[in-house]
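Sharing a structure with you now.
A single protein chain has been omitted; all remaining protein chains appear in their positions.
Chains here go by letter, A, B and C, matching the order in which they are written, and residues are numbered from 1 within each.
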Amino acid sequence: MERLKVGVFGGSGYGGSELLRLLLGHPGVELELVGAHTHAGSRVDAVHPNLRGLTSLEFVETKVDARCEGLDVLFLSLPHGESMKLTPSLPEGLKVVDLTGDFRLRDEEVFRRYYKREHTCFSLQERYVYGLTEVNREALVGAQRVANPGCFATCVGLGLYPLVKHGLTKGRVFVDAKTGSSGSGAKPSAGTHHPKRVNSFYAYKSFAHQHLPEILQGMKEVRGDWEADVVFQTHSAPMVRGIFATIYATLSRSMEVADVARCLEETYGEQPFVRLVGDGVVDVNWVKTTNFADIGFALEGDALIVFVAIDNLVKGAAGQAIQNMNLMCGLEETMGLWLPGTHP
Amino acid sequence: MERLKVGVFGGSGYGGSELLRLLLGHPGVELELVGAHTHAGSRVDAVHPNLRGLTSLEFVETKVDARCEGLDVLFLSLPHGESMKLTPSLPEGLKVVDLTGDFRLRDEEVFRRYYKREHTCFSLQERYVYGLTEVNREALVGAQRVANPGCFATCVGLGLYPLVKHGLTKGRVFVDAKTGSSGSGAKPSAGTHHPKRVNSFYAYKSFAHQHLPEILQGMKEVRGDWEADVVFQTHSAPMVRGIFATIYATLSRSMEVADVARCLEETYGEQPFVRLVGDGVVDVNWVKTTNFADIGFALEGDALIVFVAIDNLVKGAAGQAIQNMNLMCGLEETMGLWLPGTHP
Amino acid sequence: MERLKVGVFGGSGYGGSELLRLLLGHPGVELELVGAHTHAGSRVDAVHPNLRGLTSLEFVETKVDARCEGLDVLFLSLPHGESMKLTPSLPEGLKVVDLTGDFRLRDEEVFRRYYKREHTCFSLQERYVYGLTEVNREALVGAQRVANPGCFATCVGLGLYPLVKHGLTKGRVFVDAKTGSSGSGAKPSAGTHHPKRVNSFYAYKSFAHQHLPEILQGMKEVRGDWEADVVFQTHSAPMVRGIFATIYATLSRSMEVADVARCLEETYGEQPFVRLVGDGVVDVNWVKTTNFADIGFALEGDALIVFVAIDNLVKGAAGQAIQNMNLMCGLEETMGLWLPGTHP
Partner (left out) sequence: MERLKVGVFGGSGYGGSELLRLLLGHPGVELELVGAHTHAGSRVDAVHPNLRGLTSLEFVETKVDARCEGLDVLFLSLPHGESMKLTPSLPEGLKVVDLTGDFRLRDEEVFRRYYKREHTCFSLQERYVYGLTEVNREALVGAQRVANPGCFATCVGLGLYPLVKHGLTKGRVFVDAKTGSSGSGAKPSAGTHHPKRVNSFYAYKSFAHQHLPEILQGMKEVRGDWEADVVFQTHSAPMVRGIFATIYATLSRSMEVADVARCLEETYGEQPFVRLVGDGVVDVNWVKTTNFADIGFALEGDALIVFVAIDNLVKGAAGQAIQNMNLMCGLEETMGLWLPGTHP
């Protein structure tokens, strides 16, 4: 088998760092090109010393030029708004997995409201498949361009999908999501300053998080008559990796624990990266550094609580991006990703 | 002023440790007696080396004998179920602040269901004032016996109180609460094993937490016609101190941000230990090691989210117990507790 | 008793934050003035939300003007090099505790080499008493100006003092020191970025740390014929507060454990803030948030290992500064500082 030639733009951030970690060990690809605006010319392992000895690549400028021509796949792990600048000049035949929020939303006005910027090439959006793999697998097989989901949108989307698909809920759904500090990126800031973050827990972006419209759009595509009434609150937790979502719903009909379990099993029983947790505990600790999503639930009367844990940098970013690349390029879905989590 | 003579039973756990820390610096009391079943005969500062140099006390057995006679106040910071064994033999005149769950619930059947044990002296329960200070201050002034609230019940009760008092909500309320590892006590266990807990986030006791009936009972006493339909989910977060509660409610009438702010201000404006956070951020980091509760909120349409942060060991246990003692004994409410939080 | 009027310049950093925390609770002082260059005009509790409700002060510019005239004591908790700019214009009668490194070293050339800057008013240096309280107490009583020691210099100096004073060591001494992230200050940086720092341990500033000459100078003043041959290596540890120093020395004469214990006891037996730990464990956890230094040791043959733990922000900065202020102004040495450590 010939290895795919892949490139990563935005290789100095945490999403990029995780793409490098996983792609360097992926048996089906050759990492050819790593772009990072501020580190062009530096060795990759000078910026990511965990990769010392594993690569001799140097960062290049994140610009579209002849080097992109020879690639099979390009990952864009850039800040929001940077992808739309490069995208119009990307070669036609190049497969693209875009990890930014630039091409996820199908409604330009919604994009403008949540991302607080104008889109400069919105007409290209229709060419993108939304890459929540377990929901859109068929469209992803062989796809040319994929808008990789946001980390919260992945976690919450996977939790809601069985409920929406089977029409289990009625009325408003409340989603309480908690993320680790790696979700804030590689750039130091007040919120990720170690002396503060280690014993810090707080809410942010009430009613305004940009992953909310992405969640609603995705689920409306699953079931058009879904009410899509979701209160979504994100929190910062003092861990490094992981998102834990607690989803509170009211059942639309009387159900037993076994009924709900059956709906989850029917939805995810064959999905390699979703692990249904029955007796055990859903904990970010068991998914960290992996591409797995662990899902469990609790039920009393008509109140249903669904728990989902993912690693925000893997299933919530780089891992799902590679999972999608595998499907886009005809590789085994789990290739390069079938890795046990590290514990402790 | 003559100092009150106080004793602590259960001085080796974290609630007890925190009582000792605060009582040793309290200008109105003399710490006379510290009981701890398993450490009787040991120096207090051998078990709590943070107290080296600050006390030469030794632990005694936690039994009621002549030494209790000379006390003005006794704190019971024992495991649930231990307090009811000692209480019937306590001297009549002794003021008691009971930090266990033994005398909080007014319904014996509810006690049995949530604590999974029989009560051995339930008839004594009616002598207890429920010690959620900001709600029950009047009854606490001069009280003889106080059932100090649970940590979650304090945090959630303080968040719900303005809503219930002013009749702001309709329908089900969802409460998503997160606690630090100190909430699990001083005894090492799998859930507080450092290699696991540092990057761990998980839910526990779905629909079954013993603080739920305590919350409902307390709020029903505020407003008898309150629906009391609460889904309460607790989580373990990888921090040491602090509880953060996110309370999701649906408004019963149309309100603006200023209206909600007014209800909070009306409820808590004069309360020394509740800090209403307007522009700032409610974060456990800003209340840790203090007796403060920080409260904020967000509103969109009829969806209201209330945020409350406390230190589970202080406002959620030892601090509120001393605040109650101050009221019971005619001291200034803030005495010994007016301490800035430590940060970083 | 009339309260001292005190001011703090540099109130937004961690040293300043800790000064505010301690001074607000100090019964002998009134905090009148808090300066912070970048936050002038902001409320102090907007920058330090742990102080919400405890102060209504606003930050002012850090410049010497009429407001300084009315003060009894001014703390300078500024970046290195900033103090020497202000100092020449400070009122003569004002007592000053300078927490920067600007006036600690008595040799201008050494200052230049280690701080990598020119001193602009070195002639003023001779007016400063070096504020390692347990070593220089007599000179500190009533002193007008004090150069408060560096955090490492405090920790290591306290560990070396009994050895140097009693002439216990011969040859080179090796000092391995470890500090928490708060030692890097309030400004976020790569080294204190939460996702990295939580599982990070590394050495820095080999042979070049500016606290080394301060340690040597201090100990040479204790005993002029001391060899002053010290290898000093600092490390960053993934905790927030605390310095732990492990001091490796070779004994100059044959000694038993009891002999060494006697030297420590003779040196520190009467010192309120040094706790000699015999059977117990020296751990930063037991001193954090306090002004205590815990000291212990181990001995085998002629190899002596001394362990010292302090809180870098308290005994290593703000606490010792206040301890010195107490001595300078005739207050009880422990006033405002006799606080138990927080644990957990």
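Some notes on this structure:
In the analysis below, a contact is a pair of C-beta atoms (placed from the backbone, for glycine too) under 8 Å apart; a residue touches a chain by one contact, two chains touch by 3 or more.
Since the model is a prediction, treat every value here as computed from it, not as a measurement.
Among A:52, A:117 or A:253, only A:52 touches the chain left out of the display. In the complete complex, the hidden chain is touched by one of B:182, B:233, B:250 or B:267, namely B:182. The residue touching the chain not shown here, chosen from A:129, A:240, A:317 or A:331, is A:240. Even with one chain removed from view, subunit A keeps its contact list with that chain: residues 14, 17, 20-21, 24-25, 46, 48-54, 181-182, 186, 198, 240-241, 272, 275, 277, 280-281, 283, 285-287, 289-290, 292, 294, 313, 338-344. In the full complex, subunit C touches the omitted chain through residues 172, 174, 176, 178, 180, 195-196, 198-204, 206-207, 231, 233, 235, 237-242, 244, 246, 248, 250, 281-285, 288, 298, 300, 303, 305, 307, 309, 343-344.
Remark: the residues of subunit B touching the chain excluded from display are 14, 180-182, 186, 188-190, 192-195, 197-199, 238, 240.
FYI, only the chains that are shown with their structure count from here on.
By C-beta pair count, the most extensively touching chains are A-B.
The distance from the centre of subunit A to the centre of subunit B, each centre being the mean of the chain's C-alpha atoms, comes to 39 Å. Centroids of subunit A and subunit C (each the mean of its C-alpha atoms) stand 46 Å apart.
Subunit B and subunit C have centres, each the mean of its CA atoms, that are 36 Å apart. Each of the following residues of subunit A touches two or more other chains: 180, 195, 198-199, 238, 240.
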